[in-house]
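Showing just some of the chains, left in place.
The first chain written gets the first letter, and so on, giving A and B; residue counts start at 1 in each chain.
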């Protein structure tokens, strides 16, 4: 799973029917020290996260588990909103 | 899921039979700010998107969900045409 920050939303009228009703968030990956890092992506959402919130998301088939039942054609879903991260590099 | 722009098409007569009837689009990944970024790829299409359109696609096994029934050997499928993207980086 990866840390990220919600930086936007996406709207799409024409889409695969199994995506109907999903919310699409634009997510910027961040490091545990909360610096931007790497390529933003579009995630479906299983949490109700809003703009600016720190979240983590899953990739690949596991992204669908959070949106059961059904076979949702997504490969990245926000599954949690972060309360805190504690990092100590020795 | 990732944002991209349709930049071309691909034709192939000799192919796996489970790919028969599929449309193949050449997609250039773009950032939420719509700048080109990263390596173009070939996607099957579940939307009817045309040249120049802004789309998003899924990777891996989820790419097949959009093309059910059957086991289509694809790992990237265009699943939506983008109406608008709103991004705000604080």
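Observations, loosely collected:
FYI, contacts are C-beta pairs under 8 Å (C-beta built on N, C-alpha and C of every residue); 3 or more make two chains touch, one makes a residue touch a chain.
Bear in mind the structure is a predicted one, so any value in this text is a computation, not a measurement.
Displayed in place are 2 chains, all sharing one sequence; the entire complex defined by the structure file totals 5 copies.
The rule is short, and it goes like this: only the chains that are shown with their structure count from here on.
In this assembly, the C-alpha centroid of chain A lies 19 Å from the C-alpha centroid of chain B.
Listing the residues of chain A that touch chain B in their complex gives 7-16, 18-19, 24, 26, 28, 39-44, 51-52, 60-61, 63-64, 71-76. Listed in rising order, the residues of chain B touching chain A in the complex are 1-3, 29, 31-32, 37-38, 46-48, 56, 58-63, 65-66, 68, 77, 79-90.
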